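Taking it in order: structure first as structure tokens, then the write-up.
All protein chains of the complex are present and in place, except for one that has been dropped.
Coming up: subunit A.
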Amino acid sequence: MSPTQWDFPVELCCRPMAFVTLTGLDVVYNAVHRAVWDAFCANRRADRVPISFKVLPGDHEYPKCRPKRTSYEWYIPKGILKTGWMNKHLNLVPALVVVFYELDWDEPQWKEKQSECATRVEIVRQSLQGRNTKVAVVLIQKKTPLPPGEDVMASERAAALCHACELSGKSLFVLPHTDHLVGYIIRLENAFYEHAQTYYYTEIRRVKSHKEFLNKTTHQLLFVRHQFKIAFFSELKQDTQNALKNYRTAYNLVHELRAHETNILEIKTIAGFINYKICRLCFQHNTPLDAIAQFRKHIDFCKKKIGSAELSFEHAAWMSKQFQAFGDLFDEAIKLGLTAIQTQNPGFYYQQAAYYAQERKQLAKTLCNHEASVMYPNPDPLETQTGVLDFYGQRSWRQGILSFDLSDPEKEKVGILAIQLKERNVVHSEMIITLLSNAVAQFKKYKCPRMKSHLMVQMGEEYYYAKDYTKALKLLDYVMCDYRSEGWWTLLTSILTTALKCSYLMAQLKDYITYSLELLGRASTLKDDQKSRIEKNLINVLMNESPDPEPDCDILAVKTAQKLWADRISLAGSNIFTIGVQDFVPFVQCKAKFHAPSFHVDVPIQFDIYLKADCPHPIRFSKLCVSFNNQEYNQFCVIEEASKASEVLENLTQGKMCLVPGKTRKLLFKFVAKTEDVGKKIEITSVDLALGNEMGRCVVLNWQGGGGDAASSQEALQAARSFKRRPKLPDSEVHWDSITIQASTMIISRVPNISVHLRHEPPALTNEMYCLVVTVQSHEKTQIRDVKLTAGLKPGQDANLTQKTHVTLHGTELCDESYPALLTDIPVGDLHPGEQLEKMLYVRCGTVGSRMFLVYVSYLINTAVEEKEIVCKCHKDETVTIETVFPFDVAVQFVSTKFEHLERVYADIPFLLMTDVLSASPWALTIVSSELQLAPSMTTVDQLESQVDNVVLQTGESASECFCLRCPSLGNVEGGVATGHYIISWKRTSAMENIPIISTVITLPHVIVEAIPLHVNADLPSFGRVRESLPVRYHLQNKTDLVQDVEISVEPSDAFMFSGLKQIRLRILPGTEQEMLYNFYPLMAGYQQLPSLSINLLRFPNFTNQLLRRFIPTSIFVKSLQSNDTSIAILHSHV
């Protein structure tokens, strides 16, 4: 019995192909023959016909054909299927024998050659006697044949050769050995294929013809056998549809067989074969669901057909094989393009195969546990004469016996014993692991991570049983985290238990400790007695002793392990193990919490480390140290207790180093921060808790940050969600869940004890030196040193503000661009307790808008913290927002000499510029002086004296000035002519003497200048008097370069009589002036219309009287006659 007894035979698993033998080829010494053979063998791809070729000598002996049975009446079959049958038809009995013979049509010794060829054919026929095997002849020729019909000799000789060899014309072929060998070969093999198919067709007919002789009672086995043969021949014929049909029939017939303990193995074996064929063909036909359905049916049929109870492991082995084979077929089909899904993939079949392999192992363990004294029977009942069985699935010691009664119970017993003893040597674990790893590969492909993990656990456990602890541990360790992260504690505990056993058996210290730590922890679902045992072992290990063996371990392995542990003890050094806890759930929990999110540098920093043990017995740790991002603090936060190794267990409940299960232990730490760390964050980077001591072994549990392990984040979430009221605890105790980790804190500066006041008069006025008075008063108990002031624009505002804001301490001079926006660290000196100082600050703001100003006072003070003298730097800042506004609004307008608003001015004609300064400041302003700076294009008519010197303006008051100007020529500039600047020098009325005067420059608007052809101005007194002559002189100036014709007329008025030219036409030369004199004689008093002067320029029709009105008065005030004013009387007398 080979260990591969359960494997399907090769001839079952291969794809059956027509078997054709080639004779007469000397492939060793003849190069031409070699080339022909190579052409047959090489490149047999899917497009070539499915034939398996074999070269055999011409006199090869084919298997003898048994004489034909004429009647089945007395024939009783001895089994279902002979073991040699499939191989016989695949590899021994050909469908066609081809005789190769070198012969050209023009062969001179034709007769001799022809008879030699006939002899060769005859020899082949002889050895195939009784079979339907076809024979064909291929003539290897050197010459290329002529087209059919042209070579008369060839057709004659071909006919003769066929006759001599008793061949039909269809079985004679010519193979010219020329360039196109492969092409000829392909045509040849297609012809061979047809012959082979005919052969298999006749074989099928032959088998079918037996059917009528069979009867249902004695020939049940033959029904199956024949059906199987028909199906197999159909496969050889490549008729897979019929093959499938016949296999299905055969399968049903197998289950109709009468099953008994003696033949159940044979039935299952054949059923398994046929099922394999059916599934294979279904996959080949791309009907995978049929394959799956067939397989399910097969398994349901056979599951319960266990057979002999003493050999029940055989059934498990058979089941395992069925699943594995189906898995292989499924996988094969997927490789050829089938798509599988998550819930239907080969993995499930491999998994089930592994399950049956495990069952086989279990059964073998119970059934094959014979004493060592039980000897393997001699003679070997499993030996047969030929070394192989005659029929598939029969027992070697009773082959061919169909009776259900055991003729020789003793022989049966010996046979069973032999099988059982053989089974004992089978390495089950190896098979199981192979199957499991096949399944793992599949489930990985089909997105089943949990299934994969589960199978890996099983693999690990199997390795454990196979005593390969290293591999077991590797696998278990790999999957543990999956179960841990999903919180499946029961499963995790089970895996950890196995892992602990592995690490014990290998005496792997660190692993042993790690697994113990977790098995004692809250994630473990072990019972307390188990936990107690593990804790005791852990303490033993820490005291450099051997732990007790884990339960249920192999006794031999335990012996080895105990030696290993003993060796470990003698080894000194490297007994400190640091274990990071963030990836698992140890039995000690840790949380670090700073008392506050920030501490002033002058108070000690305090934090608590909370520890809680989940193990069943109190445990003492030897050292606790806390590490910070600034390592200088590490030294202050260490708790260590010098204790002897023996004390680990003693006085357990006392001392702060002792953790009582379930109780939260709080450890307070305190240290003073360095003054350099002000403004920095202090962070706990890790907490190290040491168990055991360096004398024995020491485990350092390392928590990253402020504690927490693999399970704590979920727990914290759950605790946060909870709205349960926690039961009251004594004051000294706290609820573990209520503690939140606070792993970092800020160091902030000492609280200042000074006051900073700002005094000023908002708003600030543009460009003024705005005064800000800063008062600093110390309320400290001791002297403060090195008081420094930083003041100015608060950084972080609009960058433009920085450009337009300047700060200085000296108000007596105007500051310019070079002054900064922020004055830093102005030393102010020291201050005694209660003392106060004042500092003036001047700010000049160039633009309007609001600005934030910062006043920051820093100082040094000596203070004591925890009896430690430190120098603290304190600071206090004040910010103030100051609005900047324009001090006044300046309005400018152009008016004519008659104070009429002018849109534009006329060249060389005087006009007035009026300025109006309106105070917008809430504080009184003093206008120190004003100045008009004219542009070169403007000239003044009279003196430019300021009319508003030293005027004080209250809010809303305004000051106006008026200047008479003339623009000599018209600038032909677009947009007008520049007027100049108006400069106002001013200051706050309240400002001190030494505060500089601010000059505000206002750019005056441009004015449009137009030319005028004729300027008329009138010379007349300021008023008239009734019946007194009123002389009026009109000056007409020609402003052009042309001689102008002017028509002048004066319209009479009711209020005046007048003398002078009433209507005249005259010429005025360029640049000259004509004077017109009129004497008006007022008739009525009051405001009277003057006789209107009307001028018509012939060259300038646009020059209208309307325009004229701008320059000359149209009315005059006439005083009445009754006046006793002497001057009037004198005038009167003149008239």
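Couple of notes before you dig in:
In this section, a contact is a pair of C-beta atoms (placed from the backbone, for glycine too) under 8 Å apart; a residue touches a chain by one contact, two chains touch by 3 or more; residues count from 1.
To be clear about the criterion, contacts and distances are computed from a predicted model.
Chosen from "Vacuolar protein-sorting-associated protein 36", "Trafficking protein particle complex subunit 2-like protein", "Winged helix DNA-binding domain-containing protein" or "Nucleoporin SEH1", the protein name that UniProt gives for the omitted chain reads "Trafficking protein particle complex subunit 2-like protein". Of the candidate positions A:T217, A:T343, A:Q943 or A:N994, contact with the unshown chain belongs to A:T343.
Interface note: of A:L81, A:C448, A:M938 or A:I984, the residue touching the hidden chain in the full complex is A:C448.
The chain not shown here is touched by just one of A:N252, A:Q714 or A:T782, and that residue is A:Q714. When you scan A:G487, A:P661, A:P820 or A:G1060 for touch with the missing chain, the hit is A:G487.
Listed for subunit A, the residues touching the missing chain in the whole complex are 299, 342-343, 348, 352, 355, 447-451, 454, 457, 483, 486-488, 490-491, 494, 714, 717-718, 721-724.
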